[in-house]
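Every protein chain of the complex appears in place save one, which is left out.
Per-chain residue numbering starts at 1, and chain names A, B and C are given in the order in which the chains are listed.
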Amino acid sequence: MKVTVLGSNGYGGMLLLRILAGHPDVKTVIAGARSQAGVPVDQADPGLPHRYVASGKILPTVLALEDAIEESSDVVFSALPHGASAEVCAPLLGRVPVIDLSADFRFIDQDRFRGAYGSDWPAPKHQGSAVYGLVEWYRHALPGATVIANPGCYPTASLMPLLPLVDAGITINGPIVINALSGVTGAGRSPKVNTLYGERTENAVAYSPGMQHRHHAEIVERLEMGGSLGHPLFFNPHLVPLKQGMAITMVVPTAESTRAVEALKDRYNPEPFVELTGTRPPETREIRGTNSIRIGWREEENALVLMSVMDNLWKGASGQAVQNMNVLFGLDETAGLLHPGEL
Amino acid sequence: MKVTVLGSNGYGGMLLLRILAGHPDVKTVIAGARSQAGVPVDQADPGLPHRYVASGKILPTVLALEDAIEESSDVVFSALPHGASAEVCAPLLGRVPVIDLSADFRFIDQDRFRGAYGSDWPAPKHQGSAVYGLVEWYRHALPGATVIANPGCYPTASLMPLLPLVDAGITINGPIVINALSGVTGAGRSPKVNTLYGERTENAVAYSPGMQHRHHAEIVERLEMGGSLGHPLFFNPHLVPLKQGMAITMVVPTAESTRAVEALKDRYNPEPFVELTGTRPPETREIRGTNSIRIGWREEENALVLMSVMDNLWKGASGQAVQNMNVLFGLDETAGLLHPGEL
Amino acid sequence: MKVTVLGSNGYGGMLLLRILAGHPDVKTVIAGARSQAGVPVDQADPGLPHRYVASGKILPTVLALEDAIEESSDVVFSALPHGASAEVCAPLLGRVPVIDLSADFRFIDQDRFRGAYGSDWPAPKHQGSAVYGLVEWYRHALPGATVIANPGCYPTASLMPLLPLVDAGITINGPIVINALSGVTGAGRSPKVNTLYGERTENAVAYSPGMQHRHHAEIVERLEMGGSLGHPLFFNPHLVPLKQGMAITMVVPTAESTRAVEALKDRYNPEPFVELTGTRPPETREIRGTNSIRIGWREEENALVLMSVMDNLWKGASGQAVQNMNVLFGLDETAGLLHPGEL
Partner (left out) sequence: MKVTVLGSNGYGGMLLLRILAGHPDVKTVIAGARSQAGVPVDQADPGLPHRYVASGKILPTVLALEDAIEESSDVVFSALPHGASAEVCAPLLGRVPVIDLSADFRFIDQDRFRGAYGSDWPAPKHQGSAVYGLVEWYRHALPGATVIANPGCYPTASLMPLLPLVDAGITINGPIVINALSGVTGAGRSPKVNTLYGERTENAVAYSPGMQHRHHAEIVERLEMGGSLGHPLFFNPHLVPLKQGMAITMVVPTAESTRAVEALKDRYNPEPFVELTGTRPPETREIRGTNSIRIGWREEENALVLMSVMDNLWKGASGQAVQNMNVLFGLDETAGLLHPGEL
């Protein structure tokens, strides 16, 4: 297979290059980035293992975006910012499968998209054929997709524990409160004062709490596919001193916590990238550098506390994107995605 | 003034030595610790500024606990573990004011104490004369106290935003969900695998979520002094890669968020150690190394999101203990507690 | 006293505002910054303790540089970048004492300045009246100075252990190798990819090793004031995951290490901001948030290993600048500079 990565200069794109260069079914990886056209890939990312370039598996030079999309790849990954992503990928849609890591194709309801992103759908005519790439829930729909909308990091970590409850028809009796901690790479690689080391080390802060964050809209849309939750959902994200990683702790008011836990177990037992930790709260380091999500719980009277951890750059972005590719092409779902993880 | 610090080998005790050695009204500081009797103080804490010992303000050698309590001090701080604290301080009670940083004297309801700490009150006859040292709420009761129970770190950061609402009679319509992030020093200075650098850097985890944590009991007791909240309270603490610091984000279901915000402003406007940040979420670095607590908020329909940050070792422990001392002796409440803070 | 801080938006300027606002002899602090004219100071630095603005000690709004220099202050601190600093301060020189944190007035030898900074002296006619503000070595020359050139961070931490040896005429038998570790704030607060949290956490790197770094020139110039060292000096700086802090370890080939250690002790015994730790290597946390430098050593056969630690923002920049101000005006040298430090 020949694969192209657009936006190879951000964290998501950089990680895609590496995962794909080590993927057993990928023969050639092409990097494209607006700001680095003509730059050697091992200068664009000095940390790139030398063997990836020496072996010829990654093309030695970053292409301009317009040149990168001309390459006849089997699949194109876009790690471009929302808005730009749909625009750049538009000519590709229908010709080659696109796996889009931006928000451009994630929303079914245009009003909701508009509320969250402040603009119309960037590519309305392809919106209908996009599949939401939360693999464990949309696996059946992936083969044949024109464009796969790779889910947001917070939505992945929030929906994975919640969807089995919705699916099992668990009755929810009050507001769901989701607390989320994110690694700083979630804010991207463009230099800003707010993400400097000097500002973020040994520092924790909530941001956009309540119902303000764009991912709030994405979470609610996917939860309410089968009907309203009947209660509000609050989503309180935080930036903590993690490079990579995400930890969610949520309180779900319900009298059916035992049945909910059974639903989680039944649903995720066969999944290769979902690991349940029972009543032991999972730690973010347990999944760092892997494509796994770990889920734990605590049953209280009339409430279930659900906890999930994953790596925002792997299961929350590039790893899940490659998982999508694997399913799309009928490959082993775990190909290129099994590594020893972090101590 | 002559002051004694028992348990000077933990983080709380170490910080007390420094704050007191720099306090304008303190002339002599005596350190006592079970495990370090006879050790020079600047060897027990090599980071101690040399001037504190050179000037004679801190006695040069750590005393055994039994010797330390024999010293005729004007006030004794106990940073000993719960259980041990009440036992060691028992002979002092009534003779000299004790400011106790442990949980031994914090609870009014013995059943609640038993539920949280698994034992009876360690010093039942002095329980009645103890004052809960949350200065902003118990200031009037401090002068003349036999023993001041310095509040827990999580309770301080949780109660400070919530008490004005309770005080103003704000109607709460559902469960309160408190999410808390704590610095690792909150787990003490005794060496354990779980608090090693290699285990905690770049790692976040929830622990004792729901209603399990001891501080859940302490928070609920103080909230319900004037009557039941009518709804459950969930408290989900996390360990994040912070040395010092605490960040609380909570959702309070209420239709009266505007009045609640007014109550916060009215109540805390004159307080020297409470700083309101409005709708801007406060960051933990803003109060690191200071005795301040900062509180921000977000009003949602039918809910108020409250955020607070403080340094768990300052306002959450040693700083508040000195604030208590200042009020107890009628000194300037901010004496020894004003520093430039962290960038 | 009324003081002005130019460049109040960088780490050095931000810290100056805080130290000065808490200084007992300072009545008014004026902030000036090119990029933040008209911005409220507590918005420019949200972490600023509220009391500094509430009390009126810091003027509530950041001034444009041209307005700031019009204020009739008793002293002006410039935390502007080199080049810009001399240019902006030129009209002030001779009218009001300037304490300049840039490199513009540090060099006696213009060729050396040119070699390091690639341009001529920016203000040649004032160069002669500038005093190098390494207080412990130039204290006598400070009163009456037109402009005080606050030393670089690396030079301060390198020269403090070395100058007593030069001063005592210790014979050096081979190349001096200085290894230096710096906190990331040393690279400033302008956003760059290289100083993002995601790039610097859990990451260490050497940079500009050998004789390339600008501070190499500054160190050598001050060491060779009394004549050539007779041997080359290598200076290998590193960026490590520290917000603030600097650790120097150097090997000095000499057969006179015992006499060298005596010289260190004799020289620094009376100094309020120099703390000797003997053969115990000092740690950077021991001086974080303080104006102290700590020096330790190890004697080997025919070599002396010297170690120093200091906070790059305090003794390495803003703290030393205020120490210079204190001496310049005949105040207590430690005024505004004594704080409890870091555990």
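Throughout what follows, contacts are C-beta pairs under 8 Å (C-beta built on N, C-alpha and C of every residue); 3 or more make two chains touch, one makes a residue touch a chain.
If you're wondering where the values come from, they're calculated on a predicted model, not measured in any experiment.
*Asks:* Check the options A:K125, A:H231, A:K265 or A:H339 and report the residue that touches the missing chain.
*Replies:* Looking across A:K125, A:H231, A:K265 or A:H339, the contact with the absent chain belongs to A:H339.
*Asks:* Where the complex has a chain not shown, which of C:H82, C:R288, C:K315 or C:H339 is the residue touching it?
*Replies:* C:R288
*Asks:* In the full complex, which of B:P241, B:P272, B:G289 or B:P340 touches the chain missing from this view?
*Replies:* B:P241
*Asks:* Using the touch definition up top, pick the residue from B:R200, B:H216 or B:R267 that touches the left-out chain.
*Replies:* Touching the chain that is not displayed is residue B:R200.
*Asks:* Spell out the interface residues on chain A facing the chain that's missing from view.
*Replies:* Looking at chain A, the ones touching the missing chain are residues 11, 14-15, 18-19, 21-22, 45-47, 49-51, 185, 201-202, 243-244, 272, 275, 277, 280, 283, 285-286, 289-290, 292, 313, 338-343.
*Asks:* Identify the residues of chain C touching the omitted chain, counting contacts across the whole complex.
*Replies:* Interface with the chain not displayed, on the chain C side: 174-175, 177, 179, 181, 198-199, 202-207, 209-212, 232, 234, 236, 238, 240-245, 247, 249, 251, 253, 281-285, 288, 298, 300-303, 305, 307, 309, 343.
*Asks:* Which parts of chain B face the unshown chain closely enough to count as touching?
*Replies:* 11, 183-185, 189, 191-193, 195-202, 241, 243
One rule holds in what follows: only the chains that are shown with their structure count from here on.
*Asks:* Go ahead and note the Å separation of the Cα centroids belonging to chain B and chain C.
*Replies:* That pair's centroid distance is 36 Å.
*Asks:* Nearest whole angstrom, what separates the Cα centre of chain A from the Cα centre of chain C?
*Replies:* The answer is 45 Å.
*Asks:* Which residues belonging to chain A are in contact with no fewer than two other chains?
*Replies:* If we look for residues of chain A contacting two or more partner chains, we find 198-199, 202, 241, 243.
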